[in-house]
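What follows is an incomplete set of chains from the complex, kept in their original frame.
Read from first to last, the chains carry the letters A and B; within each, the first residue is number 1.
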Amino acid sequence: MNRPYVRLDRDDVAVLLVDHQAGLLSLVRDIDPDKFRNNVLALADMARYFRLPTILTTSFESGPNGPIVPELREQFPDAPFIARPGQINAWDNPDFVAAVKATGKGQFLIAGVVTEVCVAFPVLSALAEGYEVFVVADASGTFNAMTRDAAWARMEAAGAQLMTWFGAACELHRDWRNDVDGLGALLSNHIPDYRNLITSHTASRP
Amino acid sequence: MNRPYVRLDRDDVAVLLVDHQAGLLSLVRDIDPDKFRNNVLALADMARYFRLPTILTTSFESGPNGPIVPELREQFPDAPFIARPGQINAWDNPDFVAAVKATGKGQFLIAGVVTEVCVAFPVLSALAEGYEVFVVADASGTFNAMTRDAAWARMEAAGAQLMTWFGAACELHRDWRNDVDGLGALLSNHIPDYRNLITSHTASRP
């Protein structure tokens, strides 16, 4: 009856970033903007750090939804970028699904805006096809906490695992000895409290 | 063990609006009144936009519960309207159930006041008869967050899917190309942030 422990495996993960667009971001009010911006950029840095195949997709960039956050585009210059002509559920777009499947991965880290639509729909579709799906909850945003709670419940019941970028990074890394400096830099750049710990610790060393 | 992805299908959906009455609305304190009024009217506009069969029902309109919100009545002049003589669970009223079944639909979007009674009871009854039930959580209100959380847990465990009017609209629409202006107008009329995006975008076009 209980779910088995499906663990993120850096050799089997792809990252799907859905509709982090400048206009849509003004809809996000369940997370403070400073924190949300940091979380999204942290997830992008993490994807690059672990060299995870990453796929970008947007909806109506030429309209009020606005262009993709430029930093994401710059971070992944060679990533598949699917500007959907109209499909709201990215999984309804054959190019997107093709790009996803071309990664050959079985686990997906998915984040986007807004949570109950741009995230939940492809999450549910991917689960329906048997993939293992992990929602990066803190890099996904929506109108308010009530909407988020409802979306989480729907995804969770369907088998999605709710995580955050930090939890995912730790589960992917497995062991600090794999690269102390690399993971430390990622944390220092995106967790002010951790950065302060490092600053103090470095200063106190003889 | 996981729930399969049951997706809203605009050809198979009916909307059930339960007890949005002027008196009962004064009991709603888990959502701010301005927002709640907007959500209920948005759901009504959405139902009409997608031409979903809609059924209205009330409890004791001549008593302190008060009359149905007039805008709902005006919005659906030809909809079945069942003024229940006493049944608290609308599904206990044969006329209501008959009207629901007469739609021939297998999916229901249900909203009402108050969440743990007027919504939860018919939700549980409809699930028990094998229908697919989607709660429009943000067009349903109750006394406080604790009560809502308990009601959500009960409905969720029984198989209901928790959604919001916006999420439902997006899942029903599937593809912006089906009607960009229509969906855009619906969002503009009920999401101030989206309206602002459209205003700015329109103004900046040459």
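By our rule, a residue touches a chain if its C-beta (ideal position, glycine included) is under 8 Å from a C-beta of that chain, and two chains touch if they have at least 3 such contacts.
Everything quoted here is computed from the prediction, not taken from an experiment.
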| field | Copy count for the complete homomeric assembly [2 present here] | value | 8
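Heads up, the rule we're going with is that only the chains that are shown with their structure count from here on.
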| task | Superimpose the Cα trace of chain A on the Cα trace of chain B, which carries the same sequence, then give the rotation angle to the nearest 5°. | result | 90
| note | Between the Cα centroids of chain A and chain B the separation in whole angstrom comes to 31
| request: Would you tell me which residues of chain B are touching chain A in their complex? | output: 1-5, 7, 31, 137-138, 152, 156, 161-164, 166-167, 170-171, 173-178, 191, 193-194, 196-198, 200-201
| query | Which bits of chain A are touching chain B when the two form their complex? | reply | 1, 3, 23, 26-27, 59-60, 63-66, 85-89, 92, 114, 116-117, 120-121, 124-125, 127-128, 143, 146-147, 149-151, 153-154, 157-159
